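One chain of protein is taken out of this complex; the other chains stay put.
For chain A:
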Amino acid sequence: MALLALEKVSKRFPGVRALNEVSLQVEAGEIHALLGENGAGKSTLMKILCGIHQPDSGEILIDGTPQHFSSYRRACAAGVGIVFQEFSLIPGLSVVDNIFLGREPRNRLGLIRHGVMLKQANALFERLDIDIDPQIHVHHLSVADQQFVEIAKALSLNARVLVLDEPTAPLTPTEVERLFTIMRQLREQGVAMVFISHHMEEIFEICDRVTVLRDGEYVTTLEVADTDAGALVELMVGRRVDNIFPDHHSHADSDDIVLEARIRMAGRKHTDYIQLARGEILGFAGLVGSGRTEMALAMIGAQPVTERQMQLEGHKVTLKSPADALKRGIGLLPENRKQQGLILPFTCADNITLNHLKHFQTRPPFISRRREREAVEALMDRVRVKAPGSDTVVGTLSGGNQQKVVIARWLERGCRVLIFDEPTRGIDVGAKSEIYALMKTLTAQGISIVMISSELPEITGLCDRVLVFNHGHVVAALSGDEIEAGTIMTHATRQISLDNPTGSTDESVATLERAS
């Protein structure tokens, strides 16, 4: 009998059938992958398992006993733990306070028993074999360590079922390996795990079985050993996707330099030089925290810097704010679409037109709603946003569709340079492929693109040139055949002397290659 069983679970939201009789069985000591495109129903299913949503019909069984999770707390008490896609830790509290938040052990006077908490936290970390000081404040931790604290927190209630919703998305290859080590340990300890990821190679590395969902329907469950990536993608999207990258025809005109930037970040020793040609896709590769996003923000004037000299099409420009950058035709698609990209309470339409409302002012300062609506609908068709309507509130859409809304915002803005920061994070294969094609189309129109990405296949498959970041500086500029996963990771992970950021490499870490 499976430790965890979801039987014919159905769930409707107004206007959307999110899940239709979906079933899932996970054994003790199994890592079970849940696979599907954005909007396929993975997150909804997991939220039902955790008591955040209640199913319209169907059952949740643990050890064969039907469960009714009316709240997240109930699910936790029944032994279900979840590590959310978005972290739920409180940065200002210590690790141990976070782990026991809301259920601190107390003494007879009602006061918190710090010693007991500390002991239990240490025991947890020992079990996971991770080395984190439980008394440190969470905001001092790296993204990976925060993730491990999340896992510890989920396990602290003796969870026997652990849901990991895209845990690898913000992690570097080394950190992913650490996570997998922990997951293997938990497998040996008999924990049933549901693992959600968009990275096929991770599923083949760590998972035992895989269940595929498509458009809220159960498709199939397979032994991972009996299948391959191509087959899974086909099951997910319902068609064969052979190559998600558009043809490698470059639109770059290397003689026509659109943008030159000499930027020295606050607190950095050196000035970095960035050059961008017309129609080029320039990749910013590097580990999370290597300074790529900071550079992007500096390039649009959103971040204070020690030195910033920029030349746009041969003319010196001063950028004091993102608004200045926009005026000059430089736009940013930010890394975190919910926090930095979208106005969540706004409709799709209002989000898309936000930065070019002027186009619809037939009689300034008034906006013509009719023209705005027509333009929005054309744009939404062009990027293929799946939404009931242009007046759908953007917060209700899936991640991929939200990202398309953010991209649509820039298409008619007439920018010469677009900076895409992790444009496909948390997005399914189908939507990724569409976004890549869109980027190529933009470069064909003479627009230059900077793409920041932690996914090496994306960098190698799409970029004309690549700048590798390491410890806040550009440490290598690659082009042509040099753009290769191993070379990029070598530069991204080597120990650098800060006095000599472009100095000799240390090849010993070249094996840390996440891409296949």
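Here is the rule we go by: contacts are C-beta pairs under 8 Å (C-beta built on N, C-alpha and C of every residue); 3 or more make two chains touch, one makes a residue touch a chain; residues count from 1.
Note that in this section contacts and distances are computed from a predicted model.
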item: Among "Peptidase M16", "Electron transfer flavoprotein subunit alpha", "Monosaccharide ABC transporter membrane protein (CUT2 family)" or "Acyl-CoA dehydrogenase", UniProt-listed name of the chain not shown; value: "Monosaccharide ABC transporter membrane protein (CUT2 family)"
item: Residue of A:123, A:231 or A:357 touching the missing chain in the full complex; value: A:357
item: Absent-chain contact - pick from A:222, A:344, A:437 or A:477; value: A:344
item: Residue of A:134, A:334 or A:423 touching the missing chain in the full complex; value: A:334
item: Sole contact to the chain not displayed, among A:326, A:429, A:452 or A:467; value: A:326
item: Hidden partner interface residues of chain A, rising order; value: 13-17, 300, 302, 321-323, 325-327, 331-332, 334, 339-346, 350, 353-355, 357-358, 361, 365-367, 369, 377, 380, 386-393, 396, 409
